[in-house]
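A single protein chain has been omitted from the complex, and every remaining protein chain is retained in its original position.
Our next item is chain A:
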Amino acid sequence: MGASLVVASRSYADFTPEATFDIKKVDLHRLEEGPPLTSTLTREEGLKYYRTMQTIRRMELKADQLYKQKIIRGFCHLYDGQEACAVGIEGGITLSDHLITAYRAHGYTLTRGGTVREIMAELTGRRGGIAKGKGGSMHMYTKNFYGGNGIVGAQVPLGAGVALACKYLGNDQLCVSLYGDGAANQGQIFETYNMSSLWKLPIIFICENNQYAMGTSVERSAASTEYYKRGDYIPGIRVDGMDVLCVREATKFAAAHCRSGKGPILMELQTYRYHGHSMSDPGVSYRTREEIQEVRSKSDPISMLKDRMLSNNMASIEELKEIDIAVRKEIEDAAQFATTDPEPPLDDLCSHIFANDQPFEVRGATPWTKLTSTS
């Protein structure tokens, strides 16, 4: 209330419209040059990234709360700490490009066009959910976003298939295919590296290395933890995944590489998750609370962006607080919707088995239970 008065009296012409920041140099593999060492951020972009990251953060924390209240059930893998990855990647591509990831997917569902309402209602299994309650946490889809995939590593060949379609159709689009440090050891990923390189598919492989595959640290699961080199003949870069500008510049660089017809490129994002692997993991049996606290205080992606914007007079504290309040409200409204929206109708039980088909009979739990499936 006092804040809004102050904001109203200060014109936006007082703010710096854009500023250039030094960003960390990336490590290169089979590349002569990498992304630029500076990144120019406009005030608009900064506010957008701030808002999106804050939305993801608050949404995930709300999901944590709802899970503990047993309103969300099953698997729930939270993304807080890793916001700069989802937001930075989207800053380097467009919505007509394609993206696929694994099960830690709520943040990507948002950056790829989903709304907080639909995401939360999907987590609570209601008919207003983005997958009408049929998919749950790990199976959310939007246009050009292929989930949310539950089987570790399976999404990577799928992403290469999307990239193959881009090349086949000649539409200059590309596919970003994400996987974690745990999945990075999967055989099918190496099969995908091989075919993507052979056929020069426009795919950006991105390894979100958050140091732990469930409870197994990278040193305990990988003979080589230099994930950006694991593509061998595929050029790679290792990027600070906590800095949204680093991620954005790296993604732009990678996208240019793909679109020039050079084939795949691999990006390792060094990032961190504050929560455990999922809601059933407190996350402290295999790492220390001190480690988590240190990352929070020194490398939090939202704080980093906030500090940059404030110290360059790109926004005011009050303005950012307003965004925080607006985000909080958006989350509250979404949570309200997600807890009050009814569950899917039982008629929906058997629907969506086949596309574009006549309705057909589905056997129920007993021979006398005859259900109908519609497309």
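Quick note on the criterion: a residue touches a chain if its C-beta (ideal position, glycine included) is under 8 Å from a C-beta of that chain, and two chains touch if they have at least 3 such contacts; residues count from 1.
We adopt the following convention: contacts and distances are computed from a predicted model.
Protein name for the hidden chain, per its UniProt entry and selected from "DNA replication complex GINS protein PSF2", "FAD-dependent oxidoreductase domain-containing protein 2 isoform X1", "Pyruvate dehydrogenase E1 component subunit beta" or "Exportin-4": "Pyruvate dehydrogenase E1 component subunit beta". Considering the full assembly, A:A131 is the residue among A:A131, A:M242 or A:M267 that touches the omitted chain.
Considering the full assembly, A:Y141 is the residue among A:F21, A:F75 or A:Y141 that touches the omitted chain. Considering the full assembly, A:H98 is the residue among A:H29, A:R58, A:H77 or A:H98 that touches the omitted chain.
The hidden chain makes contact, of the residues A:T42, A:S96, A:S224 or A:S375, with A:S375. By the touch definition given at the top, chain A reaches the unshown chain through residues 98, 100, 131-135, 139, 141, 146-147, 149-151, 154, 156-166, 168-169, 175, 187-188, 191-192, 194-195, 198-199, 348, 351-357, 360, 362, 367, 375.
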